[in-house]
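All protein chains of the complex are present and in place, except for one that has been dropped.
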Amino acid sequence: MVTQETLHFRTRGRGTTEITAEVARVVTESGIGRGVCTVFLQHTSASLVLCENADPDVRRDLETILARLAPDGDPAYRHDTEGADDMAAHARSILTSSSFTIPVGEGRLALGTWQGLYLYEHRYAPHSRSIVVTVIGE
Amino acid sequence: MVTQETLHFRTRGRGTTEITAEVARVVTESGIGRGVCTVFLQHTSASLVLCENADPDVRRDLETILARLAPDGDPAYRHDTEGADDMAAHARSILTSSSFTIPVGEGRLALGTWQGLYLYEHRYAPHSRSIVVTVIGE
Partner (left out) sequence: MVTQETLHFRTRGRGTTEITAEVARVVTESGIGRGVCTVFLQHTSASLVLCENADPDVRRDLETILARLAPDGDPAYRHDTEGADDMAAHARSILTSSSFTIPVGEGRLALGTWQGLYLYEHRYAPHSRSIVVTVIGE
């Protein structure tokens, strides 16, 4: 059995938005008891992360770390037509993830207690982002 | 056809534990000949890596690199209630992987010759870690 739905999110610029509940809803509505749920982001300047969901400081510190690993406006970059955050956003996307495949058990997403799924916008400006959720199982 | 099993591992603190054989066993017992096997870690301060399985120095050097990219006890971190390794562990988890989907062919995991699947504990202390293995195919 296969269910597929595209979810649309409007981000508020750089930062994280939790999407666990929206993805969980697709799983519940699918009626699939056991299988997997693939969450796929159709963009290269945002990403998906599975992150601790209790303390927002974790996501703030993650931002600190990513800003060091792929600095905005680095003079070494050639791809800068859309601004200082352009190339950094592509690199942050590749260093984190564009896709997760999460198990489905007993009709729900089998995440750990402290795992939240987040859409991470890496551009400064708000963007519309599309995520395709596919649930396969029985 | 879908098979799902949760595996439990006790880590010895920061470092890697090979789990290829345990995951391969779930595949073999599933009786599935062709499809995919999703391995999913239900934690945010440990991770999964596919790494060269011949020379243990590769995992040692990987530790050296990760310790630079997400240093323990960085004064910039705000999330430090559980110790110097707390935020670093979350970041290491996000920079590596929480999930892999590996092909199953001829009834076994279709890994390359030099690929081993490792559970990477990022906390200093030993922890119990759960990994959900789902095999889908025919």
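As written, the chains take the letters A and B, and residue 1 is the first residue of each chain.
What we mean here is this: a contact is a pair of C-beta atoms (placed from the backbone, for glycine too) under 8 Å apart; a residue touches a chain by one contact, two chains touch by 3 or more.
Being a predicted model, the structure only gives us computed values, none of them experimental.
K.L.:
What subunit B residues would touch the chain not displayed?
P.N.:
Interface residues of subunit B facing the absent chain: 34-36, 49-52, 55, 57-58, 60-62, 64-65, 69, 95-97, 100-103, 105, 110-115, 136-138.
K.L.:
Provide the residue numbers of subunit A that touch the chain removed from this figure.
P.N.:
So the residues of subunit A touching the unseen chain are 1-2, 4, 38, 40-45, 69-70, 76-79, 81, 87, 90-91, 93-95, 97-99, 101, 130, 132, 134, 136.
Criterion: only the chains that are shown with their structure count from here on.
K.L.:
Give, as an integer number of Å, the spacing between the C-alpha centres of subunit B and subunit A.
P.N.:
Comparing mean C-alpha positions, subunit B is 19 Å from subunit A.
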